[in-house]
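For this depiction, one protein chain was excluded, whereas all remaining protein chains were kept in their positions.
Up next is chain A:
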Amino acid sequence: MGLRSRPTRLSRRTTVAAPVVVGMLAGVLLLLPLGPDGVGGVVRIVVGLPFVLVLPGYVLSRAVLPGTGASCSVLQRVCWTLALDMALLVVSALLLNVLPNGLTGTSWVVLLLLVLPVAGVVAHVRERGPGRARTVLLSRAWWPTIQWPAPRRLLIAGATVAIAGAAIGLALVSATTQPSPGFSQLWLQPQGPTTTAAPETAQLGVYSDEDATRQFRVEVRPDGEPTQTWSFSLDPGDSWQQSVDVPGDARTVALLFRGSDPTPYRQVWTSP
């Protein structure tokens, strides 16, 4: 038997207004130029996920299904919060689609910023209806009492989280470190219009996804022309590109050699 504390009560005004205010602040924050990386990127994720996927749905669910306990259970609240949120996004997408700007980040944020206060007002009004519970969210209707779990329960809960975390971590680590044979790409892509007209130049490129830094040599052999050669090393994930002249009336062959191996590692060619 754990320790028992006094139940926490929040007024219905708080439990409707708080998500609206938090959502509005989150929306305004998302309108700022936070940038895609660094702290700004993290803020966008931490703030953006509840702003898009939870808060509008929660306020909508409070507007549609006011009250708690006998009016709407926790499971129903969770279910309808997420469902109404997704429904809002699906239907709103059709609306945003007809606007010139379409479904951009700004248009989504502005739309949700409009929905939140409107739904909040409706929820507030409906919560005042007859027979509604005076307190919600953390009232007795939701939690009999907020109890400190017994140590054994805490241990079990901790074990559950730890084991689930281990499963997730194992999946991530094993997939990230999964060995796969290294490879390199060689291409010779004619430039210009995509017709069958003979090209004058072509883009020659090498991309390495080998297991380590490798030394490469590329030879280009246009028919009847002197051979051009380039040597370079590439780290895994790096690429090398070169524009080369290719005669339109003859085949040009490009060969890729890896290390000191005299056998061509890759080969490509144009057609005359």
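One rule holds for everything that comes next: contacts are C-beta pairs under 8 Å (C-beta built on N, C-alpha and C of every residue); 3 or more make two chains touch, one makes a residue touch a chain; residues count from 1.
Please note the rule applied: contacts and distances are computed from a predicted model.
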(request) Determine which name in "maltose alpha-D-glucosyltransferase", "Xanthine dehydrogenase family protein subunit M", "Dolichyl-phosphate-mannose-protein mannosyltransferase" or "Molybdopterin synthase catalytic subunit" the UniProt entry assigns to the undisplayed chain of the complex. (result) "Dolichyl-phosphate-mannose-protein mannosyltransferase"
(request) Have a look at A:Leu32, A:Val74 or A:Val125 and name the one touching the chain we're not showing. (result) A:Val74
(request) Could you tell me which of A:Leu65, A:Val115 or A:Val218 touches the chain that is not displayed? (result) A:Leu65
(message) Give me the chain A residues in contact with the hidden chain, please.
(response) 1, 30, 36, 41, 44-45, 48-49, 51-53, 64-65, 69-76, 78-80, 82-84, 86-87, 89-91, 93-94, 97, 101-105, 108-109, 140-145, 153, 156-157, 159-160, 163-164, 166-168, 170-176, 178-181, 183-190, 194, 196, 203, 207, 209, 256, 266-272
